[in-house]
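Excluded from the complex is one protein chain; the other protein chains are retained at their positions.
== chain A ==
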Amino acid sequence: MFGLTKRDSTLLIIVILLTVLAPFILNPFPEGSAMAQFNAGYPDLMQRLVIFGIFAIGFNILFGLTGYLSFGHAAFLGVGSYAAIWMMKLLTMNVVPAIIISVVVAGLFSLLVGWISLRRSGIYFSILTLAFAQMSYSLAYSVLTPITGGETGLQPKVDDPRILDGALAAGQTPRANFFGLEMGTSYELELGNWIFTFNAGYYIAAIVMILAFYLSIRIFRSPFGMMLRAVKSNQQRVNYTGLNAKPYTLAAFVISGMYAGLAGGLLVAMDTQVGAERMFWTASGEVVLMTILGGAGTLIGPVLGAGFIKYMENIVSKINKSVLEQWFAFMPDGIEDFLIAIVYPFIGKGWHLTLGILFMLVVIFLPGGLVEGGQRIGRLFKRKKPSDDAADGKTTPAE
């Protein structure tokens, strides 16, 4: 199907089903129940899940295939975001030009950064990319304030030119749209106690992610992808086989930079504001975590990793002390206080602690990330039921 092997087609179909049905999958608990806070099926979070999925898919093309660990990919995301918001201020609130320009600008910027950084490999490459990203972040806050809006950031204003859109009617605010369909438009489906939200912005982002995922499969299976894996495996042999490693790694770097720019443009399309903080180094580190947690070098790993981390960030950080008190209310007082005291550091603002521990556990016990975990579970089932061929290794309990 679409030039893919049967196995890759299956993977693509699984991803399509997961994204299309996400409003159901992410909202398994009825409204008003005690578990409702674990529901993730609201537009803002679902949009982030797929957008950061795109970011991680692109990062994986560089890190997973070539082994070059960039610590500055958030810079491309940020540059893409700024490009997109300027398109919205100057041209039109339609998201299409904004997204296209974000990819182009991020691609050009990554060409420059990659051209310089790829003179070195290993830790020096990582440090160079980190330096570039932090430089971009600082510049956005200081001397580039006229372009970036400095600390306040940028958002579309009523009196922006927007030469394609024409003047807004009195009292109207500029809203991002796709040929008239506003990103914030949602349709709510009520089934008994369950409420499922279908959001226009989410589905546009999801379609883009599916296309991005499909493209990454093609790249992984292409001669170009094989060369990138060769660079990761043995650069010396690459050189002595008559291949020039530099343009291969640079192309991979630019492609992954363009994916980051695409994610940045989509973030703006969904939520029309940009601040420099999305270029901060922790944002660059986050995409590294997503990729490794999900499984670097695997196709679906980065998507799972991104979904997992964004889910944790939004859900675990929402649990607070009163929620814990509710959970443990059935216990005797002393034990209740004790349990709350133990669990408390891991929730709310402490969710980074939970993430850190999970990350350590994954790196130590599952070097292949969540994908390896899924494969192990799959193998477990296969061993028990050798006749059952239906159990494939992709049933990863990530979301």
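Simple rule for what comes next: a residue touches a chain if its C-beta (ideal position, glycine included) is under 8 Å from a C-beta of that chain, and two chains touch if they have at least 3 such contacts; residues count from 1.
Here is the rule we go by: contacts and distances are computed from a predicted model.
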item	value
Per UniProt, the name of the complex member that is left out, chosen from "V-type ATPase 116kDa subunit family protein", "ABC transporter ATP-binding protein", "Sarcosine oxidase subunit delta" or "HAD-IIIC family phosphatase"	"ABC transporter ATP-binding protein"
Among A:I219, A:L358 or A:I377, residue touching the chain not depicted	A:I219
Which residue of A:Q37, A:T152, A:N193 or A:N239 touches the chain not shown here	A:N239
Contact residue for the chain not shown (choose from A:A230, A:M258 or A:V274)	A:A230
Of A:G3, A:P28, A:G122 or A:P345, the residue in touch with the unshown chain	A:G3
Interface residues of chain A (partner: the chain not displayed)	3-5, 218-219, 221-227, 229-230, 232-234, 236-245, 247-248, 251, 255
